[in-house]
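For this depiction, one protein chain was excluded, whereas all remaining protein chains were kept in their positions.
For subunit A:
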Amino acid sequence: MDFQVVVLAGGNSKNLTPLISKDVPKPLLPVANRPVLYYVLHQLRQSNLKDLIVVVEGEDAALHVGGWISKTFVDGLHVEIAAVPEDIGTAGALRAISHHLTAKDILVVSGDLVSDVPPGAVAATHRRHDAAVTAMLCSVPVSGSLESGSSGGKDKTRKPGRYNIIGLDPCKQFLLHIATGSEIEKDSRLQKHILHAVGQMEIRSDLMDAHMYAFKRSVLQEVLDQKDTFQSLKQDIVPYLVRSQLKSEALLNGISQAEENGNEKLSSPNNQVLVSKILANASTPSFHEPYSMEPDGSAQTRKTHKCCAYIASSSSYCVRLNSIQAFMDINRDVTGEADHLLSDNIIGPSPKLGTKTTVGPHCMLGEGSEMGDKCQVKRSVIGRHCRIGSHVKIVNSVVMNHVTIGDGCIIQGSVVCSNVQLQERVVLKDCLVGAGFVVTMGNEYKGESLARKEK
């Protein structure tokens, strides 16, 4: 179908600081005992997209990720790992691999997207409108909606600035305005001429840019070349394209125009105009066409390009892992309501449970984990090869691999990273425990972030 897929699996997001480390780069952060990158790759594989370019920031991380991919997707995928220097942003990463891009359209997916929206849908929308860029929008995830009141304090971590302000045309197909990141708190600037051309704009704040884009390659490369200050896809390139859709630089359309002209070199120019007119008249007009015509209706003088939006249906699941809260949510949802994202069973093959130990619904136990007597596990994910003593209570928490938990611990709403040791009678509430940390006996923590000091 002439699509190339780029998975941007970079980013040492500061939002996730205690959870990710040198050994566990963000793409490999386990969500329900699988690296988050797995979800993206699995979905691409299901859509029969097997040739991928995975872009990772940093050489070390690239080695880790590459090792993991080659181990996990031995047969199914043909993956090219590209390592780019750190902190050059998503746009920089694309710039770095720009010479690899050859197909007509490029699908750019963020590596931290956990979603069941088929990428084909975005691609199809893109193709249908012959757009320059198509962004997938999904409804804002319901954050921190734990049934129990225990996570009431969590809502504070929810930053309103995370979401987008998005302007759509009346038929909800074209993107007219997008504001991201810091722009949201400030006053937003609407493009008057766009509003004038469309006549009506719907401003929505309940949609989120899911960071899955389809770009026309020529346009993308053009923008990357011209605007070398652009750092981020989401905050620079997409808003730029949306902003300039009615007066795009001639270069953007010059290429595609030339391609189209090539198709009909046999017909005389006059007939060709007539053919394109018949086609244009018959197609549903978008606001671009009348605008691109001069008032006298003669020639197309102003160049336009289309920016489309694919709005995922509200029933589909779509969350980005870009904060601790999102991490908790995804863990909860993947084991719970969105369990169709996982293809295999939830309880591993050989957990050893002690007597009178109860594991509630929406739980996940990795293989080789052992639990002592009279434990309680509710709505939690427990990784592989954990040793959990007796009388331990784990609620709404994530426990990663190789964790040792002593007797009588109580863990609520917390994330416990790999190789952590919790000694006896530790009480954790809403805590983050970094990898390899040792919590000494009998300590109680509430709402703290515990991490080993970097040496």
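What we mean here is this: contacts are C-beta pairs under 8 Å (C-beta built on N, C-alpha and C of every residue); 3 or more make two chains touch, one makes a residue touch a chain; residues count from 1.
Operating definition for what follows: contacts and distances are computed from a predicted model.
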{"item": "Per UniProt record, name of the chain withheld from view [\"UDP-arabinopyranose mutase\", \"Protein farnesyltransferase subunit beta\", \"alpha-1,2-Mannosidase\" or \"Translation initiation factor eIF2B subunit delta\"]", "value": "\"Translation initiation factor eIF2B subunit delta\""}
{"item": "Which of A:Thr90, A:Thr125 or A:Thr304 contacts the chain that the document leaves out", "value": "A:Thr125"}
{"item": "Contact set of subunit A toward the excluded chain (per top definition)", "value": "1-3, 47-49, 104, 118-121, 123-125, 127-130, 263-264, 266-268, 271, 274-275, 278-279, 281-285, 297, 313"}
